[in-house]
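Below: the structure, in structure tokens.
Only one protein chain is missing; all other protein chains are in place.
The chains carry the letters A and B, assigned in the order they are written, with residues numbered from 1 in each.
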Amino acid sequence: MNPNNYLILAAILFTIGAFGVVIRRNAIIVFMSVEMMLNAANLAFASAAHTTGSLDGQVIAFFVMVVAAAEVVVGLAIIVTIFRTRRSASIDEANLLKY
Amino acid sequence: MTAALIGLPLFGATVLLLGGRRTNAWGHLFAVAMSASAFFVGVATFVSMLGRSSEDRAVHQHLFDWIAVGSFHVPFDLQVDQLSIAFVLLITGVGTLIHIYSIGYMSHDENRRKFFAYLNLFVAAMLLLVLANNYFLLYVGWEGVGLASYLLISFWQHKPSAAVAGKKAFVVNRVGDVGLSLAVMLMFVTFGTVTFDGVAKEASKGDSTSLKLIGFALLLAACGKSAQFPLQSWLLDAMEGPTPVSALIHAATMVTAGVYLIVRAHAIFDLSETARTAVVVIGAITLLLGAFIGTAKDDIKKGLAGSTMSQIGYMILAAGLGPVGYVFAIFHLLTHGMFKAGLFLGAGSVMHGVNDDVNMRHYGALRTAMKITYVTFGLGFLAIIGIPPFAGFWSKDEIIHAAFGQNIFIGLATLIGAGVTAFYMTRMMAMTFFGEARWEKGVHPHESPLVMTAPMMILAVGSVFGGMALKFLGNIDSWLEPVVGHANPANDVSNTILIPVTLAVVLAGAGYAWVTYGQRPVPVVAPAEVSLLTRAARNDAYGDAINEAVFMRPGLHLTRALVWFDSKGIDGFIAGLAGFIAALSARGRKIQNGYTRSYALTMLGGAALIAFVLFLVRL
Partner (left out) sequence: MQLTTLMAIPLIGAVAILVLPKAKETLIKQVALVVSIITAADAVRLLVGLDTNNGGIQLAEKHSWIPSFGISWSLGMDGIAGLLIAMATILVPLIIIAGWFDAEKSERGSVKEFFTLILLLEVCMIGVFAATDLFLFYVFFEVMLVPVYFLIGRFGGAQRSYAAMKFLLYSLVGGLFMLASLIGVFIASIHELGHGTFDFTALTGLHMDAGTQKVLFLGFFFAFAVKAPMVPFHTWLPDAAAEATPGTSALLVGVLDKVGTFGMIRYLLPIFPDASHYYAPFIIVLACISIFYGALLAIGQTDMMRLVAFSSVSHFGFIVLGIFVFTSQGLSGSSFYMVNHGFSTGALFLVVGYLASRRGSKKISDFGGVNKVAPVMAGVFLISGLSSLALPGMSSFVSEFLVLIGTFSQNRWAANIATVGIVLAAFYILWLYQRTMTGEPSEEVKSTVTEINKRELVAVVPALALIVALGVFPQAALKIINPAVKQVQKYVSVVDPAPAVGAATQGNGS
């Protein structure tokens, strides 16, 4: 297998995720896009580990997963709270933290 | 013994100042006692000096090492020699008399205790000045008397004019102190010592420039303390102080400290012709200027102040003549101390009798109302204008004689000064004691109490016999010779001619004044239409106006400009810098717009940029 293919896939997924983050307003979608970016990175790590034959990449992929899980917990909680108070999940409306 | 001289009045001042109101009841008596006991110590010292041969008369007392840093050593040492003891007797003697006089003069003042404390402080500082054995310790006394003078001039602080006059006196004196500082520094740098003996011993090794500069610096110091031109302006304002103060400090003792300094530093002046010439010139200018101011003053105290300036001008001039003059400078200083103190106390007595009015145009015919004052003042008057055999004659004549030996113009200056002195003193006599009464309504002139007149009488005795006593009994020439040296003036003009000439000039001046002020009625209001010269004399020869125009006003503008520069320039620059950074930050924070997606885009852009840079570097 050509590892380049995996990397290309990872790059495509990452780009889609990044665009999602920048373009979409709905917090949940943005969140999912972020997850997609993280997993794109995971894919890149795993394929790199496979290519070099060391386990380092795999280990880091696990770390990323753990961090992502923690982030989901906190992030979703925040989003739900914002939604409850503002009746909206649009991240453009929650711009109080400016200046 | 010597330390006790200073210690007694200093103790008095300390007790009265720290004791506060508790000492109100007996404070003035205590101060008198301290001053009098200092006088007795002085007399005892004098008597024991008389018992020794002239070489052994000087006594040194080492108290402790005051300052020792590197090679700069200043001992806290006192010395009594023939010159010092003359001053000690004058200061404590006249000082005690004026203390006694003040009991009466200040009896109604609520702050009488403070007044006596300051007087004691003055006596202590003045004694330190004349007893120090080095120039640096002298400096302490020098400024100590300046402080006492400041406190006493502005004693009636509620009067703004008195407060201003006190400050002016101190600040002008400080200008003189710059001279003394520089002199001490020059002495240290040149000779490595600041003691009188050390400097005298090394003086001959000094180069002429250093000697000249030291001489000038000392002269500047003397000008400040002795109110000599161009630092004379404070003395006339100093008359704001109570009259006993004017008598003690601004006539008899403190203002003569400049003469003492120059005579004390004779080793320097002996060696520098230029410095001596400068001293003579300053003395001549001041003696004429002071006399000139004295002619037009209607304020009796200011008239006397002008006269004091002028008489000290004589002394300074004499001191500048070198070895021929030192003795006469001190001689005149001593006689002047007696008769001028007497005159001032007389003026105080007159003021006391006429509700503290100082304007002589409101006096007249007081000889009947105040007999003792009239007689004592009259004797002082005869002494100051130099009528033989009164005190002033002996000393002033010697100075005129020596001055003619130096230079015909200097001699003429002293001669003219004598004439003008006779003029303004006769004017003062005539306006005060003769003519018709021009008393203000409600004023009932009366003689002062005995506590005031007694000192005046004693000083009057000094005015009559002081000169003769010092000359014949005290033999002042040979007494001072071991300290200051003495030389007979090489003179073309002999005394046999000079004395009659001088007397003629004096009588002419007195006669002119008598005709103008004694025979004709004196207007109660000073005539406004007067010659330019009179106007100049009334305005103290525009000394204040010049100071105002040259120093005060530009100085004030300078400080204002600097205050503006400090807040707008320096601080403005700093504040501007801070403002610039703040403005920059204010712009910069607009980037934080609160939209998550724009942050994400920035991050993305940043990451892309880094990736791109890495890519470039790789290539």
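One rule holds for everything that comes next: a contact is a pair of C-beta atoms (placed from the backbone, for glycine too) under 8 Å apart; a residue touches a chain by one contact, two chains touch by 3 or more.
All figures in this text were calculated on a predicted structure; none of them were measured in a lab.
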Omitted chain - touching chains that are shown: B
Residue in contact with the excluded chain [from B:N24, B:S54, B:S181 or B:T516]: B:S181
Residue among B:T2, B:T45 or B:S210 that touches the chain left out of view: B:S210
Touching the absent chain when the full complex is considered, from B:F170, B:F216, B:Y314 or B:F344: B:F170
Hidden-chain contact residue, picked from the options B:A3, B:V43, B:L89 or B:L147: B:L147
Sole contact to the chain not displayed, among B:Y101, B:F191 or B:W479: B:F191
Touching residues on chain B - with respect to the absent chain: 17, 20, 60, 62, 64-75, 77, 79, 133-134, 136, 139-140, 142-144, 147, 150, 154, 157-158, 160, 162-164, 166-167, 170-171, 174-175, 177-178, 181-182, 184-186, 188-193, 195, 197-198, 201-202, 205-207, 210, 555, 558-560, 562-563, 566, 570-571, 574, 578
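Definition applied: only the chains that are shown with their structure count from here on.
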Gap in Å, rounded to a whole number, between the CA centres of chain B and chain A: 93
Interface residues, chain B side, partner chain A - complex: 589-590, 592-597, 600-601, 604
Touching residues on chain A, where the partner in the complex is chain B: 18, 21-23, 25, 30, 91-92, 94-99
